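This report refers to the structure that appears directly beneath it.
Here the complex is missing a single protein chain, while all its other protein chains stay put.
Going in written order, the chains are labelled A and B, and every chain counts its residues from 1.
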Amino acid sequence: MASRKGMEVSIAVSEAVKLANVDVISAYPITPQTHIVEHLSELVADGELTAAFVPVESEHSALSAAVGAAAVGARAYTATASQGLALMHEIMFIASGLRLPMVMTVVNRALSTPINIWNDLSDIMAERDTGWIQLFAINGQEAVDLTLQAFKLAEDPRVLLPVAVNLDGFVLSHVIEPVEIPDQEMVDRFLPPYKPGIRLDPDNPVSMGAFGSPEVFTEIKKQIDEALIGSQKVAAEVWKDFGAIFGRTYKPVESYKTKGAETLLVTMGSISETAMSAVDLMREKGQKVGLIHIRLWRPFPFKEFFQAVKEAKVLAVVDRALVPGGAGGPVGLEVKAALFDKPGRPYVAEFIAGLGGRDLTVEIFMEMVTKANRYAQTQKELRYEMIGVREK
Amino acid sequence: MSKVDALHPWKEAPLGCVIEEAGNSRKFKTGDWRSKIRPVTDQEKCIKCGMCWIFCPEMAYNLRADGFYDWISEYCKGCGICAKECPKEAIQMIAEEE
Partner (left out) sequence: MIAEDLKEFKKFTPKTLPQEEPLVYGHRACQGCGEVLALRMVAKAIGSPMIAVSATGCMEIISSPYPQTAWAVPWIHVAFENAAAVASGVEAGLKALMTKGRIPEKKISVVAFAGDGGTADIGFQALSGALERGHDFVYVCLDNEAYMNTGIQRSSSTPFGATTTTSPAGKLSPGQRTWKKNLPAIMAAHNIPYVATASPAYYLDLMNKAKKAALIKGPAFLHVYSPCPTGWRHGTDLAIEVSRLVVETNIFPLFEVIEGKYVVRKNTKVKPVEEYLKTQRRFSHLTPELIQTIQKRVDAEYERLLKMEASTQEAEKKEEAPKE
């Protein structure tokens, strides 16, 4: 039987990686990912997980080694945050471009500068266009579940794309939550060993990473785009299988108290749970407020998103990364693009909040809802607003 | 193995731009690169040492059963290393006829 106990979410994630029976772990330490890789190296050192633990000398090499391992048909895993993810940037495109499955946990942390070890989503947002499937966990259980699901999704022959599972640094990675760690037997039923299609095999030699001329580049990119878009359908199947075995269901966009809501908060990551508390308070006061949080960021679930928000009049989007000199934050941009051609679409108020680990309290969420409603009433033309900036 | 042409429709492009047909560059006849100068071996002088074969960047020599080396016109780029390195000066670079 699966055991439910209080444990640090980082450790829970490592346990999930162990249950997934990965073959190669190549990782470089960076706060706040360190507990994940430390625990994994302990598991390997004690023989609890049979895997090659490669203590690489940089994150760029971490992802490069994961690519090499996946290329020979091994189940590869890595984890990083912030600067480390930025250092991997070049290889991110290559990993998805080569159609190699692998899973990476991103423990979201602000990108320098100033150097800041606390949580926001700027690190993963900078990797938005890399062709990776990107998922967001809002609590410890999700962190475990999404990790297991990520392998199955990545390795599906219709997908063959790397997957990033995001969890917020410190506020999620380092907290102790009640988590149900599944049985190995249940996991094995859900996640069979990786069966690679094309791999580096002396008995069947192929060349990976060829020099592609203008004649072929567009078609390869089209393939990746279609694969990424098509992976949503496979994700739905994976979630269905997961639900059948483990009893927990997942959707690309999750709704909370949206019935009859006129104003919706739109969030990603663990702040969603704080925002849900704010929604509860506002509901008690009789405000018609709800929340949706986006679990599947890439590919963006346009249909499900629209279904979830179409009854609302006002959206208060909470972005935890800034697109300076641009139209706002990445989520806001996506939301506006999703709604652009929809007649009668809700008013979108875009807020940038909680950068560099600045605390997002229930009061701040309530403030954002109030502002959003006010702006909607006056039809204020606002690209975005940064919350909580000290003006004096 | 199916032959893959670069101008295929996107659905038929191999995943990740992988090339499944190992060594298919042999379809590309680099012999066309020669500026009409080719090596010719005088078998009277040839001692079958194999220097022409091992020093050829194009692998454009084939060992024959009788120990002499056949020159492979389809791939020779005409660099002249074989002629330069032959210990018996048995290979000359000569003008090629059209």
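By definition in this document, a residue touches a chain if its C-beta (ideal position, glycine included) is under 8 Å from a C-beta of that chain, and two chains touch if they have at least 3 such contacts.
All values reported here derive from a predicted model rather than from experimental measurement.
Residue A:H60 is the one among A:H60, A:R283 or A:K371 that touches the chain not shown.
When you scan A:M186, A:A210, A:L281 or A:V362 for touch with the missing chain, the hit is A:A210.
The residue from A:A12, A:I36 or A:A51 that touches the chain not shown here is A:A51.
Of the options A:L19, A:L40, A:A70 or A:L148, the residue whose C-beta touches the omitted chain is A:A70.
Where chain A meets the missing chain, the touching residues are 23-24, 26, 50-52, 54-58, 60-62, 64-74, 76, 90-91, 94, 98, 193, 200-213, 216.
On the side of chain B, touch with the chain left out of the figure occurs at residues 4-6, 17, 19, 21-30, 33, 49-50, 54-60, 63, 72, 74-75, 77-81, 83-85, 93.
Quick note on the criterion: only the chains that are shown with their structure count from here on.
Chain centres here are Cα means. That of chain A falls 52 Å from that of chain B. Chain B makes touch with chain A in their complex at residues 6-11, 13, 15-20, 22.
Considering their complex, residues 97-100, 160, 197-198, 205-210, 212-213, 215-216, 218-220, 222-223, 226 of chain A touch chain B.
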